[in-house]
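A single protein chain has been removed from this complex, and every other one stays in its place.
For clarity, chains are labelled A and B in written order, and residue numbers in each chain start from 1.
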Amino acid sequence: MDWHQLWEITTLPDNIPIVAMLFMIPFFAWLGLRQARANDRLIAELETDPKLAKTHHRKTWPWRPHWARELHVWPYLLRIEFLATVIVTAILFIWSITLNAPLEEPANPNLTMNPSKAPWYFLGLQEMLVYFDPWIAGVVMPSLMIVGLMAFPYVDSNPLGVGYYTWKQRKVAIGAFLFGFISWIILIIIGTFMRGPGWIWFWPGQTWDHNTVIYEVNRDLPDIFGITTQPWKGVFGAIVVAIFFAIFGYITHKLVTWDKFEKKLFQRHSLLQYLVFQFFAITILWALPAKLLARQLFRIKYVMVTPWFNI
Amino acid sequence: MLKRLSLIFMLIALSATLLAACGKGDDDEPEEDEAPPKVKFQPKGNEGTISGVVKFDGPVPTPQRIDMSGDANCAAAPGAKTVDDVTVTDGKLANVYVYLKAPSLDRFSYDVPDANVLDQQGCRYTPRVLGLMVGQTLRVTNSDPTAHNVHPSPRQNTEWNKSQPPNAPPIEAKFNRPETLIPVKCNQHPWMKAHVGVLAHPYFAVTDNEGKYSIKDVPPGKYTLTAWHEKFGEQPMKDFEVKASESKTQDFSFGAKAAYAPTSLKVEPAFIVPSR
Partner (left out) sequence: MAEGTGSEQLEKRVDTPEPDPIADRSFSMPLLLFSLLMIGTLVWALYDEVVGQRPWKDLQSDFVSRYSRRLKRIKPQQKNAEAEIKQSDEYQQLNTAVLDAEAEVKTRATEIQKRISQIDRQVNDITEPFQNARAWIAAKNYEMEMTPSESGKNSIRQNLAERNKEPIQVAYHDESGKVVEDDPNFHELETMYNKLRDEKAQLVTELIKLQAPANEARQKRDKYLQDNLVGLTEQQVSQLITKMDNFEYRIKQIHVAEANIVDRCESCHLGAREPITLTAARSSIGRKVFVSHPEKDLLTIHDPERFGCSTCHGGNGRATVSAEKGHGRYKHWLWPLYYKENVQAGCNQCHNADRVTPMATVLNRGKDLFQNRGCVGCHRYEGFDRDADALATARQSIKQLELDRDARLREIAQTRLAADTAPSDEEATRLLARVDALRQMISQIDAQIDQHDVQSKYLMQDVKRVGPNLKEMKAKLRKEWIPVWLSDPQAFRPGTKMPTFRLADEEIKALSAFLWQAALGRDDAERATVSMRVARQPVGNEAHGKELFKSIGCLACHSIDGRAIDMGDQKIGGDFAADLSRVGEKANYDYIVRWVHNPRERISPYSPSQKKDLLPSDYQAKNLPFRFGDDSSKSPIDGRELLVQNMTVMPNFRLSDQDARDIATFLTNWRRAMPGYNEPRYPDASFMDDTSLFARGAKLAKDYGCAGCHEIRGYEDEQRIGTELTPEGSKPLERLDFALLTEDAKMGVDPFTGKDVARGKWYDHKGFFEYKLRSPGVYEKGKERVEDQVLRMPNIYLEDQDIDALTTFLLGSVVTSLPQSIRYNPEGQKKQVQDGWWVVQKYNCMGCHNVLIGQESTLMKLPMYQGADGKEQLPPRLTSEGARVNPDWLLHFLNDPSLTTDAERGTLGRRPVGPVRTAAQPATAQTQAGTARPQNAGTQELGLLAQAMMQTNPIPGLPTQAGPLEPQPGMNRNGVRRYLKARMPTFNFSPNELQALVNFFMGADAQQQPHIPEPMVPLTADEQGLARALFTSNAAPCLKCHMTGDPGHDALATAPNFLASAERLKPAWTARWLLDPQLISPGTSMPSELFVHDDQRDRWVFNGPTPPAFQSYEGDHVNLLVRYMFQLSPDETRRLGTGGAPAAPQTAPATATPATAPAQTSRSFDKQRFDKHWRKTLASMKGPLRVP
């Protein structure tokens, strides 16, 4: 194990944010869900006790009758926000004193550095290039994500769970988000820690040797099945993709209609809303990890090969 | 809960500071000084004396004759026309330079006696070997009716080569570094050779025609006593001890074949004719 190098990577000023995220994302996820759980319990109770629900405004569990019924923004909210400000300021100070801008030598057009990595927040994208062809990974996927994020509010037909932490009332939304977000972060982490010279996969602590030689053949799915000529490659790929959509469409459907509450919500959906949701769920949330695994586990390069683009 | 929060933030802050710890190595400790200034030498009164005789065993090489016809004045001058680099009178060797060496001696500075004279007479240097102290004046006089040039070729001192016509004023020069020994030559009369030994201290002597030498007022201590001859090289004698107010005698003896001394180009100019 090459701890020295691992240490060098983690302490690289460039990587501080992503390292911090390693700790902070789980922490805040836990924080939020914890609150959500509390609320959910309360909601459950209030539903059984309308009287209480009328008189009561604070969504905190366990509630005690002699507690104030209402709390004002000042001081109760602002003081927390103020504390947060102080903390953030302090952190920014420390950060800016201790870590200088990660400047490197002047760029040399005759010599691209190896590995040449994007800034940490783009490493996810860069990593995606491994799994899709540039057109898909660089243009289609990102824009789909953005559009998808924009679309979500409109596909949301859920009247509840607004303005407070809750899990019960927003399983799908929260689940989908966390799934997407975390897989994104994972991509970044892979790009940061596991991609060495030649964008070869190194496990953390494995020495990044510039002269590493590895044997690795990635084949297109059609080739595996002995389909080597166009247009059949494309056709075959298209079929596979269609099947993929069908399967995961079904799975998604099962998930979004898991229990009664979800079913209710499903009822409230218009067809358009539902389809939009399905589309993005499959193309982004499912396809990305699926392709990742296909590549890493089965060394499959592309599923669908056409003269214009590959998937 | 907020307590925990605060703790975590503290940790992040601390780790950040740790990362920032970057030291800059700047190793410039002062170097030690070169030799401290010398102190004046005070005789304690317990000084000793070294004296002795330099013998010469083996057959005395027959001196080679010099053909001075190149310069009428030299030819006219009295004295045997032979090379006198090896002067042996009944088994005693003259012109041997005997001197002491020891770090203890270099710590002091000694008074410098006045000029030592190197005379050019009959197209020869007299004396052929002489000792000087650092900073002592070497006065070269010319008592010949012909012009000479005085050309010492030292290694640790500055070299010079000056012409000295008949009855010209004496050339005066100093050597400021110890050096044993500086050959002196007259380029116009290639047979004219002398050697000047320069030391920082007065503990040296040159053997006379009886081969005797004596070094006086030697402070007690351990020395290297060295005898040097231009033809037969050096004979160093290590750990030679002089006790308080002791008068030691130490003889040397040179043989016909000497220790290796760098042989100069075999310049055998016509002025030396094998005597038969």
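Going forward, a contact is a pair of C-beta atoms (placed from the backbone, for glycine too) under 8 Å apart; a residue touches a chain by one contact, two chains touch by 3 or more.
Computed from a predicted model, the values in this text were never measured in an experiment.
Participant: Have a look at B:T82, B:N149, B:S214 or B:Q250 and name the one touching the chain we're not showing.
Facilitator: That would be B:N149, which touches the missing chain.
Participant: For a quick check of understanding: of A:E105, A:E216 or A:D259, which residue touches the chain that isn't displayed?
Facilitator: The missing chain is touched by A:E105.
Participant: Thinking of the whole complex, not just what is shown, which of A:W7, A:F28 or A:Y76 touches the missing chain?
Facilitator: Considering all chains, including the one not shown, the answer is A:Y76.
Participant: Among B:S104, B:N161 or B:N176, single out the residue that touches the unshown chain.
Facilitator: B:N161
Participant: Return the single residue from B:N73, B:T180, B:S214 or B:S253 that touches the missing chain.
Facilitator: Hidden-chain contact among the options goes to B:N73.
Participant: Residues on chain B that touch the omitted chain in the whole complex?
Facilitator: Touch with the absent chain occurs at residues 2-3, 5-6, 9-10, 13, 22, 24-28, 30-34, 70-71, 73, 145-147, 149-153, 155, 159-163, 165-168, 183-185, 187-190, 193, 260, 262-267, 269-271.
Participant: Which chain A residues touch the hidden chain?
Facilitator: Residues 4, 45, 48-49, 51-52, 60, 64-68, 71, 76, 79-80, 82-83, 86-87, 89-90, 93-94, 96-97, 103-106, 108, 110-111, 113-114, 207, 209-211 of chain A touch the chain absent from view.
Here, only the chains that are shown with their structure count from here on.
Participant: Could you grab the centroid distance between chain A and chain B? Build each centroid from C-alpha atoms only and quote it in angstrom.
Facilitator: Roughly 89 Å separates the two chain centres.
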